[in-house]
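Below is one structure, written out as structure tokens; the observations come after it.
Omission of a single protein chain aside, the complex is shown with its protein chains in their original locations.
As written, the chain order gives the labels A, B and C, with residue 1 at the start of each chain.
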Amino acid sequence: MSVKTLKINGVDIAIEEGATVLQAARQAGVPIPTLCHLDGVHDVGACRLCLVEVSGTRKLLPACVTEVAEGMEVQTNTPKLQEYRRMTVELLFSEGNHVCSVCVANGNCELQDVAIQVGMDHSRFTYRFPDRAVDISHPQFGIDHNRCILCTRCVRVCDEIEGAHVWDVAQRGAACYIVSGLNQPWGEVDACTSCGKCVDACPTGAIFRKGSTTGEKERDRAKLDFLVTAREKHEWTR
Amino acid sequence: MQAVTKTTQATPKPAKSDHPSGDRRFKTLDMTMKRHQYKPDALIEVLHKAQESFGFLEEDVLTYIARGLKLPLSKVYGTATFYHLFSLKPNGAHTCVVCLGTACYVKGSNKVSAALEEELGIKLGETTADGKISLMAARCIGACGIAPAVVFDGTVAGKQEPEMALAKVKDWELE
Amino acid sequence: MDLTELLDVGEAHRAAQKATRVHCCTSTGCRAASAMEVFKNLKTAVQDAGLEAEVEVVGVGCMGFCGRGPLVQIDPQQALYEEVKPEEATSIIDTLQGGTTPALKGDLQHPFFARQVKIVRQHSGKVDPESIEDYISVGGYRSLYKAIYEMSPGEVVDEIIASGIRGRGGGGYPTGLKWATVAKMPGDQKYVICNGDEGDPGAFMDRSVLESDPHLVLEGMAIAGYAIGANHGFIYVRAEYPLAIQRLQKAIQQAKKYGLLGSQIFDSPFDFKVDIRIGAGAFVCGEETALIQSIQGGRGNPIPRPPYPAQSGLWQCPTLINNVETLANISTIIREGGAWYASIGTDKSKGTKIFALTGKIRNNGLIEVPMGITLREIVEEMGGGVPDGEVKAVQTGGPSGGCIPASLLDTPVDYDSLVAIGSMMGSGGMVVMDQDTNMVEVAQFYMEFCRGETCGKCVPCRTGTVQLYALLTKLLKRQATQADLAKLESLCHMVQETSLCGLGISAPNPILSTLRYFNEEYQELLQPPAYLNGKVGHGQVTVSQ
Partner (left out) sequence: MDKIKFATVWLAGCSGCHMSFLDLDEWLIELAQFVEVVYSPVGCDLKHYPDNVDVCLVEGGIANEDNLELILQVRRQTKILISFGDCAVTANVPAMRNMLGGAEPVLKRAYLELGDTSPQLPYAPGIVPELLDRVLPVHEVVPVDIYMPGCPPPADRIRATIEPLLHGEMPAMVGRDMIKFG
């Protein structure tokens, strides 16, 4: 396999052909914030947090789906990118009802972490306060749409790893929401195997284990990694 | 054609996908799905046919399609709700679609829609409580040359003043 | 079928034609003004007058002057009648025998008609869109024959490159380059998609082309298929265009019957079939990757490019996606040659473009003009200006375009000039606005559209459009401050630069262009911050938000 060399923030990096800019950055220890990316499932390039500047193009490119190329020069943290990332996170906070203080994921939430990472001390955008539902019909889990950022990690993990395709996205635009089955209560969807992968995949407190209260959500992210490695490389031990 | 011969057999054996209700409209769906070789890619084509035959997409129909095309339920629901033309609720006996495209907007279609909303006591996108009239908005029906345009039960009417549209709708109300 | 047979069909059809043809428009616009009744009455009138031997009434596609429909034109006399009422049909036929008619006489020498250069619309309003023989009789499918038998696929691509034609769907990507890319891709299975999801409000060029001359588009698709090595094409049409769909269906059947679509076209090894896919009401499906998702039966969510559809499109196969108007140019380019086509238009924008001229303008309708004509020529000469008042702005490019102020009416209409002034060619909507139009309201109108049409996949477009709409609403309620206006502008840039697809990237254009040219209308709406009580406060604000 051939190797490509590129520069990220001025640092030389060599990585195998076909790798993404995000993988290259991680290998080099350059932090790029992400929300919709999840190792092991396909990338959708939807959250736009991982946008980077690549010399030679005026367009900002999502690191998660942009393949490395020979001689590529990438900037991951220019003032413009910092500003746009912060705005993106502010937009996410203003779109849902994210009340960290009463959330199961407080202290263990990727949205909260990203807010800190991008330096968001407040949202300049008006909170929308949408009227969203909570579904606790499943015996073990619940989904609180107020906390959902529509990253679709649950949709992909359920389809691509578990193979159950319980979830999908319904409606469009601001009305989009994660739907289970034929818009049925989650607990009534036959396809659900109660495997809990969506709980582990959810970056926020939107999908949670019932019975956990503020700040108690824990997720075993390593389990998903393990499963993917096991299937792809046939390594069935941790 | 095969579907027709099947029904004329002495002891008709229902095809696997047949709907237990025996509703003929499901047969139409079967034929559409068969024409597309039950490929999951045909979902939108089949939804169009279902909407045409049933008037709207009820749960039963969506489940039937999901089974026929071997698709997850959530995917069928997600796709059906993505597109404006698919309706999961029944429409009124009459439909009145106000075009809100740019040319119509510049020529005052918002006044037409406001007048209709007031007359019918419903908002765009809603159906009157008696199920008689659905009031809808279109992004652009491409009849910009005769703006503002309104579509009454599928027939395009151009250069509409609020009074003209009201007169038409009032006729329906009297029916 | 071979060439002789094709020529014979045309010849026989011409021979059977009557000396006088009464063309009556039966397209959507005129139908809404009872054109079908006029059509029926004209036929009866011909019978009643006993003129069947020398006169025929033909239902045709769009003649362009949609604002004055129904239109009737008698040829070869070149007599045009506008706003024809059903009861005027008899007297119009009477004129053929020296009678007179009260029907409104049109003026074909008016700049609205005289300044047009018709390539795509060459047969519109002249041929019966439901008759393949009519199309063949005016030279139809000859270019397809020429491509298959007289040119290699590579030569066809070269001809398109030489023509300099750029995509008519809005972006203006060089068509020849796109064809060459797909042609070069490895793989046995490739597809041609004709994008007929004309969603821009205020635009109906593609509808008119499909309704008036469906075979022209089908022929273009087949030539494209031959050039890039595809044997299957899809034509994606909005469900809002039922007549276009109906006529296309008929056209495909007729072409199949004559062996002009399907297997072994013109008895050559080239196969090409065309299927129609009907949209279901989603503007975003005009975006090529969303359109592909939709053809594959899914939500119309765009996916990141690269890979471009040319590399990996429909079912991961190399796919050529062209707009209706682009494909409708192909047959003529092959017939007349790329060099001929390149002689029309400007240096970087070749050929002609159809515009839907609507809004506050005297002459409403469709016009096909050479690239490089100025907006002023279109609006004032051809369009006849604003009925009562003056042009304030011209909107081009729909929700992705911008509002051009009257002061820039001398801008030539070509891809690059329009982008330079903050708008875009778009698919061809051209909406004229006068002094009664509030530009902030126009920006809000477009943002409402984008907010409702965003697919919801990427964050900036899904939530940014909502926030932009809210800020414009706040402005119009006279509750916004200077800080809000600054926020509006910075959010516009953010949505433009970070959105996943063209919808989001271009959604802020109507705001940015009105901010640029009509800034005073925004300023007038601003309020001082409430805490100042209308005056400068004693509190010193060190950091403002």
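Worth a mention:
Please note the rule applied: a residue touches a chain if its C-beta (ideal position, glycine included) is under 8 Å from a C-beta of that chain, and two chains touch if they have at least 3 such contacts.
These figures come from a predicted structure and were not determined experimentally.
Just so you know, the chain we are not showing touches A, C across the whole complex. Screening A:Gly18, A:Pro31, A:Gly71 or A:Gly119 for touch with the missing chain picks out A:Gly119. Which of A:Ala28, A:Val41, A:Leu61 or A:Cys100 touches the hidden chain is settled by the complete complex: it is A:Cys100. Residues 93, 97-103, 106-107, 112, 115-116, 119-124, 126-127, 129-132, 146, 215 of chain A touch the missing chain (whole complex, contact as defined above). Although one chain is not displayed, its contacts with chain C can still be listed: residues 483, 529-533, 537-545.
Going forward, only the chains that are shown with their structure count from here on.
Distance from the chain A centre to the chain B centre is 36 Å, each centre being the mean of its Cα atoms. Our note on geometry: chain A versus chain C, Cα centroid distance of 39 Å, whole angstroms.
Counting partner chains per residue, chain C has residues 282, 299, 453, 455 touching two or more of them.
In chain A, the residues that touch at least two other chains are 169, 171-172.
Chain B makes touch with chain C in their complex at residues 39-45, 47-48, 69, 75, 78-79, 82-86, 100-107, 138-147, 149, 154-158.
Per the touch definition, chain C reaches chain A in the complex via residues 282, 299, 303-304, 451-460, 462-467, 470, 487, 490-491, 494, 497-500, 545. Interface residues of chain C, counted against chain B in their complex, comprise 28-29, 31-33, 65-67, 69, 198-204, 207-208, 239-242, 277-283, 294-300, 315, 356, 358-360, 364-366, 395, 398, 429, 431-433, 437, 445-446, 449, 453, 455.
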